[in-house]
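Below is one structure, written out as structure tokens, with a few remarks after it.
Here the complex is missing a single protein chain, while all its other protein chains stay put.
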Amino acid sequence: MGFPKVKILLVEDNLADAKLTTKLFTRCEDIDKDCVETAGDGEQAWQMLNDSEGLRFNLIFLDLNLPKINGLELLTMIRESDKLSHLPVIILSSSIANSDMKKAFELRANAYLKKPADLMEYQALMKKIDGFWFQSCKLPRINA
Amino acid sequence: MSETVNNSAAKLIYIEDNESDRMIVDKYCSKHLGFKPECFNNGMPFFDYLSKYSEIEDLPRLILLDLNVPEMNGFEVIDVLKNHDIYKMIPVIVLSVSDKNEDILECYRMNVNGYICKDVDFETYAKTLESTINFWLDAAVILT
Partner (left out) sequence: MRISSKISLGFGIIIILMLGNISFGVFNNTKTQEAIDEVKETSFLLESIYNLERVVIELQLSVLIFSKTGNASSIRQVTKIDQKIEVLLDLINKNSQGVNKKELIDKVNSFRKNYLGGFKRYIDDRKNKDKLYENCRSLAKEIKSDLSSLIKGDINFIKASNTFSNTENLMVNFIEEPDSSIVRSFSRELIAVKEKISELKTGDLAQKIDQYEQKFSDLVQSIRGYLFLSNVVLAGQVSEFKYTTKSFRENLEIRENELLMSLSNDSQVTSNVEISLAILLVALGLFSSWKIGHSISAPLTKMTDTFSNLSRGQVVNVIPGLEYKDEIGEMAKAAQVFKEKNQETEELLKRSQQAELIMKTQTEELGNVNSELEQFAYVASHDLQEPLRMVASYVQLLGQEYKDELDEDAMEYIDFASEGAKRMQLLISDLLNLSRVGRIDSEVEKVNSSEVFEAVCKDFGERLKLDDIKIERGSLPVIDANPRQIHQVMQNFLGNAIKYKQKEKSLDFKVDCEEQKDYWVFSFQDNGIGIDSNHFDRVFKIFQRLHSRSEYEGSGMGLAIVKKIAEQHQGKVWIESKVDQGSTFFFLIRK
């Protein structure tokens, strides 16, 4: 025991969005406050991912619209890193432009989600995320 | 066998050699989703089937792949799929009896989109499959 089953890294620059998403994550059954950490930009995210030897996070929710290093660049870096290449990355973006999606899939994002328009939709979406990713899917083991 | 609109492949592909497992998926889809999945025993007939479709909008939207299928096994299927220009866009959820981290990591390294452990308990397994299909066919955004 000791390590959580799920440890999410939420990379989101919009504070309000980050807070909302975190709140909804924590409403899920198996997720509590410790299971979610937020990075405000790509650089910070990269630091957080690399600051320990082992795996600190096993699920990344990534917004594409980030300052400094944008989402797709971060994704490329993750996929090219030996240590982190296997991490499931879920894009959570307000844009559903085909070009963004295509690039994301080329870079081996696991899934692509559109940020819902309002709370209701978000709650419905969260249910599905929870159902698969937190309840059913087997994620890499946390050891850091 | 499955509901296809003229030139499109089935939305859900299930490559599984266990009959009862197939039945669960079949039933769920028919009852709740209004369509039947296309099932295959192993990779070979699956690729035969898949080769008929090359346009993105005609591709299946989810592949559930049991790693332990005869002839062309799961890894080989994943290899082919994920290295193909077009087919790599299709989400592949791997089903395995193993919950060993190495296996999980191995699959993620091969760029599978998710990993599910086949539960002993059918009820739970059914729920798992349900959530999987729900997320991938409903929430996840696909390329068009």
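All chains are identified by letter, namely A and B, in their written order; residue positions are counted from 1 within each chain.
The rule is simple: a contact is a pair of C-beta atoms (placed from the backbone, for glycine too) under 8 Å apart; a residue touches a chain by one contact, two chains touch by 3 or more.
Predicted, not measured: the structure shown is a model, and the values here were computed from it.
S.K.: Of the chains that are displayed, which are in contact with the missing one across the whole complex?
M.R.: For the complete complex, the undisplayed chain touches A.
S.K.: Have a look at A:T76, A:S95 or A:Q135 and name the one touching the chain we're not showing.
M.R.: Checking the options A:T76, A:S95 or A:Q135, the one contacting the hidden chain is A:S95.
S.K.: Can you name the residues of chain A that touch the chain not displayed here?
M.R.: Looking at chain A, the ones touching the missing chain are residues 14, 16-17, 20, 23, 94-95, 115-120, 122.
Keep in mind that, in the parts below, only the chains that are shown with their structure count from here on.
S.K.: Using CA atom averages as chain centres, what separation in Å is found between chain A and chain B?
M.R.: 23
S.K.: Per the contact definition, I'd like the list of chain B residues that touch chain A in the complex.
M.R.: Interface residues on the chain B side: 88-89, 91, 99, 101, 104-105, 108-109, 111, 113-117, 127-128, 130-132, 134-136, 138-144.
S.K.: For the complex, give me every residue of chain A touching chain B.
M.R.: 85-88, 96, 98, 101-102, 105, 108, 110-114, 125, 128-129, 131-133, 135-141
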